[in-house]
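Following: one structure in structure tokens, then a few remarks.
One protein chain is absent from this view; the other protein chains keep their places.
Labels for the chains are A and B, by order of writing; each one numbers its residues from 1.
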Amino acid sequence: MSNLIQGRTGEWEVVIGMEVHAQVSSQSKLFSGAPTQFGADPNQNVSLVDAAMPGMLPVINEECVKQAIRTGLGLNAKINCYSVFDRKNYFYADLPQGYQISQFKYPIVGEGAIVIDLKDGSSVEIGVERLHLEQDAGKSMHDQHPSKSYIDLNRSGVALMEIVSKPDLRSAEQAGAYMKKVRSIVRYLGTCDGNMEEGSMRADVNVSVRRPGEELGTRTETKNLNSVRFIMAAIDYEVQRQIELIEDGGEITQETRLFDTNTGATRAMRGKEDAHDYRYFPDPDLLPLEFSQSLVDELAAELPELPDQIRERMVGEYGLSSYDAAVLTEERETAAFYEAAAKDQDKKLVANWMSVELFGALNKAGKSLADSPVSPAQLGGLVALISDGTISGRIAKDVFADMFETGRDAADIIEEKGLKQVSDTGAIEALIDQVLADNQDKVDEYRGGKDKLFGFFVGQTMKLSKGQANPAMVNDLLKSKLG
Amino acid sequence: MSNLLDLTALQARQGLEKGDFTSVELTNAYLAAAQETKGLNNYVAMTEARALEMAAASDAKYAAGNAGALEGLPIGVKDLFATNGVPTTACSAILKNFVPQYESTVTSNLWADGGVMLGKLNCDEFAMGSANETSVFGPAVNPYSAVGGADLAAGGSSGGSASSVAARSSIMATGTDTGGSIRQPAAFCGIVGMKPTYGRCSRWGVVAFASSLDQAGPFTRDVDDSALMFKSMASADPKDSTSAHQPLPDIDGAMAAGVKGMKIGIPSEYQMDGMDETIIKLWQDGQAWLKDAGAELVEISLPHTKYALPVYYIIAPAEASSNLARYDGVRYGNRIEEGGSLDDMYEITRAAGFGDEVQRRILIGTYALSAGYYDAYYLKAQKVRRLIRNDFDEAFKQVDAILTPATPSAAFPLGVKQADPVTMYLNDVFTVPANLAGIPGMSVPAGVNGDGLPLGLQILSGAFAEDKMYAVAKQIEQSAGFSEVPSRMAGGAS
Partner (left out) sequence: MSADKAIVDTATVEKIARLARIRLAEERKEPIAQDLNRILSWIEELNEVDTDGVEPLASVTGHSLPLRKDEITDGDVQGKVLANAPEEASGFFVVPKVVE
């Protein structure tokens, strides 16, 4: 598939690299014992360490280290048993220490790769450059007062994983798929809740354009994108802007840009005219982070199954289409729902019922899977009744609609409404006889060679049975009667 | 009650135990002494009410028979240690009015052992200086005066601590030592100052200067008191990632056992051109005393000694430039809001809040870390630092302790402007290597120069081997029989 963009003067290739900031799931902060919980009163989840009081010192949270290792394993990346925390020095109102503790030269996780799946069914491998641990900053609010900014340090010191991709992404679609994939991996691992609205995940995108095969162009960095939609929109805007600028004879400035969620445009950030000089150096309040390979092996052994592995199993063992498998594994909860529903059932049939009927109904009702009125066991029960011939697929749809509405079991609904499939030969024969008698003219036409009318007789018979006749038996018996 | 001031901490502890006097009496004597020696500008804040409260509590502990190791002893605290509810300024305008809501681990340890807090002691601004002249409160003055009566530097950065213990306005005092800030003022004021192995005393709650070098330690009148106070200050602190977890060695046992059979290294590199003759003589005396006491002298080489100062003056300012970034006027400290923007506020607040020397060090550190210079300065310095550490590692394979002069000169007059900052930096030439290597070092008063000013000898030992250092210090103290007292001493003769 070509990702080239047609400009006025020819084709352009887009080159994108992403930095995903994912908040580590942990009780307390990276270097202090204050809680990480979202939604507290201003400056409530702040310790004296987070507020950078004189003489305060950082002590690292073991769980954050483990979460970073787990994530690195999920990204198929090299885990570095020796890493170093550096200070990244800059001044900002919500950066209390005047530096961010981060990892510069020696990150905890090195190179890795993940596979992303695209709409057209193709897959692309995207390289991961590194993952490092760092502190989040606080939050500045600029709209509370005409001439003041308000600072809340609740987020100050919360652990983040910065996952840096290689510049392997070639389109907004790929960038969106990459973000979704990373989010899916960390959610499966339980290392980040992936909640983009609350800011648990956000991305910076580096975008440049070039003529195919030529040197990399100058890139811009658009910061703090907190949804897949915004990531894609920002990239689309930036690509268009850069191409137009170059084609008009202009030059791209390497700069940091912000995305306006209202207009869908990006603009250069003000007040950052200084060349960045972060003066990184190893944090002398901390020592190198060292752990043994056995810790890595231990964590690897405890790792849950990841979406790619589950998908492989779904396609290989269950015989699902790769599309169905992708849909069912995008979210950890979806896969878990499916696995529970499909236990001891026809795997393909369950997949079909889940992705078509259940998702359709949820979508219509504006509900998420977590709020589904139909439990995995209930969906499995419905499929079981289809498989054993108790009800037909046609009746099953009505039963499902009832289940979704009332939350009752399929068996109860079938019993109460008398929807059980008719598989009794005599009863079906009686129905057929009546249909044939009522439509003698059509019977003559059929016998005269109009084969297409067979479907008409099936339909009439099913209708007469109120959908309850076993369709396979209706077929067979009609064939012999019309013989 | 001036006789109470004559007692060392251990003697006072015994007197309190026996009920010869109370802690309230002892504390009152020291509070009066502080008043009497106010002209030395040692204290930047007195905490009389708290002191008397703590003293009364100590007297109750003695009565109940559960007195701590420092029970009832009046202690001065360098203004670099955060003290809960008591202003802590690092002697800087930028922290004027800062009142911490927490207590440093070191002072918490002292109070837990029964120490009584007298007040906060003067020091160089953010501990940057060698004469206590960079303090926003003005210099602490040495209780020894020059011939003719001119004021002398108490040394720095812990000038107030050294001056106070020497002038008997505290029985002991805390200090911090980043490049010699305990040992140099102790030598200038004729008392004992000790910098422990890096990591022995928690840095939690101590205003940071250079994190990889800073170490708290005791100022006392004699070596026994030093050991007493050190044992209380030291602790393995889970709040400080660089805190050491090695148990303390048997210091008292080592002092009792003496130096017989110990090997003492004499580094040839500590013989500097232009050094005061009396200091060279004193160093030789020290060697003779140890030899007489049964120690073996071994000539050693610490070949990278001359690079210690340049290394120090890259690493310390670099770390300081980052450590002092938090003083931005946003969350605490003095803020000056002019010009409207946040950056204006930062720049004006910091320009007005930091003194010239602190600004100079922030700028040199910023430069050393900035893009393009990191490898040439900071990384190079870290590599040479490794070589300096290796020198000591090699030396301590051959010897138990090292004897050197503490300072290249005796106390110098205050107010003599140094045209060249480097000249002032050279004061730390003998003390800086121990900070870079992380090993313990101690200055013991051992004699006087021609003007009657005290001179110290420095004893160094391997990391975590403070016992050996104390054994040598004890011997030096006994052999030297140093008995000078300063002219401007509380309850003194003059």
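Just a few scattered comments:
Definition applied: contacts are C-beta pairs under 8 Å (C-beta built on N, C-alpha and C of every residue); 3 or more make two chains touch, one makes a residue touch a chain.
Bear in mind that the values here come from a model prediction, so they are computed numbers and not experimental data.
For the chain excluded from display, the touched partners among the shown chains of the whole complex are A, B.
When the missing chain is restored to the complex, the residue among A:Ser149, A:Gln240 or A:Gln293 that touches it is A:Ser149. From the set A:Leu48, A:Leu118, A:Ala265 or A:Leu464, the residue in touch with the chain omitted from the display is A:Leu48, counting the whole complex. Between the chain not shown and the residues A:Glu11, A:Asp277 or A:Asp433, the one that touches is A:Asp277. Touch with the chain that is not drawn comes from one residue among A:Val65, A:Leu225 or A:Ile246, which is A:Val65. Although one chain is not displayed, its contacts with chain B can still be listed: residues 97-99, 101-102, 198-199, 212, 238, 241-242, 244-245, 304, 306-307, 310-311, 313-314, 321, 325, 328-335, 337, 340-348, 350-351, 354, 359-360, 362-364, 366-367, 370, 373, 376-377, 379-387, 389, 420-422, 436-438, 463. For chain A, the residues touching the chain absent from view are 26-28, 32-35, 41-51, 59-65, 84, 91, 93, 140-142, 144-153, 258, 269-271, 274, 277, 279, 282, 284, 286-290.
Note that in this section only the chains that are shown with their structure count from here on.
Computed centre separation for the pair chain A/chain B is 58 angstrom, with centres defined by C-alpha atoms. Interface of chain A with chain B (complex): residues 48, 51-60, 87, 89, 91, 93, 96-99, 147, 149, 151, 271, 277, 279-281, 284-287. Residue ranges of chain B in contact with chain A, taken from their complex: 81-82, 88, 90, 95, 98, 100-102, 104, 203-208, 210-212, 238-242, 318-319, 321-322, 324-326, 328, 330-332, 340, 342-343, 346, 366, 369-371, 374, 378.
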